[in-house]
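A selection of the complex's chains, in situ.
Order as written gives the chain letters A and B; numbering starts at 1 within each chain.
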Amino acid sequence: MANSPAPPSCRYFNLTYPLPFVAHVEINRPEKMNAFKEDMWNELPPLFAHLSTSPSTRAIILSGAGPKAFTAGLDVQEASQSSIFSPNNSDSALDGARTATKLRRHVDAFQACITAVETCEKPVIAAIHGWCLGLGVDISVCCDVRICAKDTVFGVKEVDIGIAADIGTLSRLPKVVRSGSWVKDVCLSARPFGAEEAEKVGFVSWVGRIGGKEEVVREALRWAELVAGKSPVAVQGTKEILNWSWNRSVEDGLRYTSVWNSAMLQSEDTREAMMSGITKKTPKFAKL
Amino acid sequence: MANSPAPPSCRYFNLTYPLPFVAHVEINRPEKMNAFKEDMWNELPPLFAHLSTSPSTRAIILSGAGPKAFTAGLDVQEASQSSIFSPNNSDSALDGARTATKLRRHVDAFQACITAVETCEKPVIAAIHGWCLGLGVDISVCCDVRICAKDTVFGVKEVDIGIAADIGTLSRLPKVVRSGSWVKDVCLSARPFGAEEAEKVGFVSWVGRIGGKEEVVREALRWAELVAGKSPVAVQGTKEILNWSWNRSVEDGLRYTSVWNSAMLQSEDTREAMMSGITKKTPKFAKL
């Protein structure tokens, strides 16, 4: 716990540090438009658990490799060959209850992989371009901030393959977008929507002007650098308290805040930040 | 349960099927701008309970008959003659507690009628035009999707007749429009607002360009047809999981999703939808 361990090696995700304290995670299967298969999503929990407590990391950018997509979602072709989606092949003896148990355990495990992005203690900004479909929405809605290129195409596509989205979009989208009518519209109809619409309803909070991946990643870097320069005690506490309060009453949020801050106000960062404000120097904060 | 029973006969609602699997419910008291009286709202529960499980129904349009209004709300004239709103006439012997009990049972029963629209298992799109006041907002906010004509006028008017809206608007509006400032503004002041404003805050997700009822009903038909063409297992599951998750924590939403889908992934629809994607044929889904 004293020394920060090396990050886990990943086959489908690139991890780089383009700036001090700024980690860049790239979904890396560009030849398949970054579509996800089981091996791939299983890499998320160790990767984000590492980043969550890595003292060298204060802000994380998540984007997709290649020019075409953040991610096209589930690799349906691969999934269709999995024993999970063809339950009657290998397990012909299973009755409906036992098949359900197998499916539930599979969905639970899959959800837990994606949730690892949400529970990471450090802020995560999704820099989205190109296709962002199905699982792409599930993942991006776990990030704290979402920005996208002008030509992004989003879609909650699960209905089009005959299922209700089960990896998190339906539970999280109503909590981050203001308009109930719009959420129901795009989830029930599976229709695609673009960057402008995504911004209007508040799903993303910034859209590029010229299009293309470079611009949105550059903006994400700018944001991440800004946040990484702040007190990590303040930033990580802000994320934690926001996440806690989101689903709970104001009363429970206020109390959690005062208990959280009873320890966190004992940091040196407040003094450092106040002093830097007076001396006009860049503050330097200890690791966290 | 095997054969779908005939729909209940309604005096104040027209039920038609303009397209396969698409039900159109018309509030039908145009001579009074579709204003509601007790006989009328009592017809809602049997009607929507029927549609909820009718296998011939996969999407529902709710609109108002006549050119003037979705609904002008409560028929105040009729209500003012009811014994409920003049408690001191017929029941002069009742003390404050007993009057309150009578009023509470009345409001509970009234609320339950309107809630029947919300708990219908099939998606409901409100196609709104003209006046949509008071009870009109209570009802439309129970629908999944709201679209409106350019010249619609909305109003949470209850304050203007000296009461806090008690049939659902105050409980549901903050959950589907998340500008707290705007919600409080229109509910406390009872001021009217138009289609453009309704769209800006996310209360409706589409507004007509040319005005008039035909355009908005046409758009609703287009949307309902799109949704009715999808797997009913996927669409109804999406609605159910969204409704469940809306008021609950992400964790409770995720778990409910995996349990729900442990049965629903055993449908033939996934295979049918995937196959149709490959063969470029329109998928055909079994009844639900």
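Assume a contact is a pair of C-beta atoms (placed from the backbone, for glycine too) under 8 Å apart; a residue touches a chain by one contact, two chains touch by 3 or more.
All figures in this text were calculated on a predicted structure; none of them were measured in a lab.
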Entire complex copy count, 2 subunits given: 6
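Everything that follows uses one rule, which is that only the chains that are shown with their structure count from here on.
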Rounded Å distance between subunit A and subunit B, as computed from the means of their C-alpha atoms: 33
Interface residues, subunit B side, partner subunit A - complex: 123, 144-147, 175-179, 201-206, 223, 226-227, 230-231, 233-235, 237-242, 245-246, 248-250, 253-255, 257-267, 269-274, 277, 283, 285
Interface residues, subunit A side, partner subunit B - complex: 76, 80, 85, 87, 96, 99-101, 103-104, 107-108, 111, 115, 118, 158-166, 168, 170-172, 174-175, 178-185, 187-191, 201, 247-248
